[in-house]
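The structure under discussion is supplied below as structure tokens; questions concerning it will follow.
With one protein chain withheld, the remaining protein chains of the complex are depicted in position.
Up next is chain A:
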Amino acid sequence: MSTTKADPIIEVDDLHKSFGANEVLKGISTTVRQGEVVAVIGPSGSGKSTFLRCLNLLEAVTSGTVKVEGVDLTDAKTDINQVRQKIGMVFQHFNLFPHKTVTENITLAPVMLGRMNSKQAAERASELLGQVKLSDKADARPAQLSGGQKQRVAIARALAMKPDIMLFDEPTSALDPEMVGEVLDVMKSLAAEGMTMVVVTHEMGFAREVSDRLLFMADGLIVEEGDPREILANPQEPRTKDFLSKVL
């Protein structure tokens, strides 16, 4: 997929993030373009999840700027709740609402935020459940679902708000191996539809096949970035080599 001509949708400039004295992000600058799928890999503790969470300000930024569709999230005047409606997020541990049914999980935010009435939201939920192949689970409670099913509901929930961007924080790490495929399939079809996606992942196969660009992070910095196939096949930096030798 060609990316060069598309507009930038996320612009990160010199992003720093500290937890107390511990600096986790040490100056990240990168740009994600409309429709681009960016995979972020790196050893644990490299700061990749924190980086992702800074993109919708689930983590407060210590310094630097994050712009989404031109809006500076670090500006105190920005209504972060408005921006977040355009950014869907999928978590490692799904974080479904256990006291709600599958459909309610999906319809809650659009209705609550006045984006749809409940009828519209229900139709949208039904459509999304069809997309993630869970139409039969519409009235189930999260506790009745498998991990893979939960994650697909979580994706549907994020999509209900019709976001421009989807953030995935290790979406398959908590899954049993046999369920990884069904989640990746949904993500692949999303990518194919042109969704802008930033995916923190350990799935090198997914990174290679689906993503347009790969970021390798280590120690709070982007160490190497570029075409996924090139980097995975022929890493330039010693730390990239070291990491890939362990995971591949």
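As a working rule, a contact is a pair of C-beta atoms (placed from the backbone, for glycine too) under 8 Å apart; a residue touches a chain by one contact, two chains touch by 3 or more; residues count from 1.
As a convention for this text, contacts and distances are computed from a predicted model.
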Chain not present in the shown complex, as UniProt names it (candidates "Succinate dehydrogenase flavoprotein subunit", "NADH-quinone oxidoreductase subunit NuoB", "Spore germination protein" or "Polar amino acid transport system substrate-binding protein"): "Polar amino acid transport system substrate-binding protein"
Option touching the unshown chain, where A:161, A:180 or A:231 are the choices: A:161
Which of A:20, A:70, A:98 or A:177 contacts the chain that the document leaves out: A:98
Among A:71, A:108, A:204 or A:244, residue touching the chain not depicted: A:108
Missing-chain contacts mapped onto chain A: 56, 58, 81-82, 84-85, 87-89, 91, 93, 95-99, 108-109, 112-113, 154, 157-158, 161
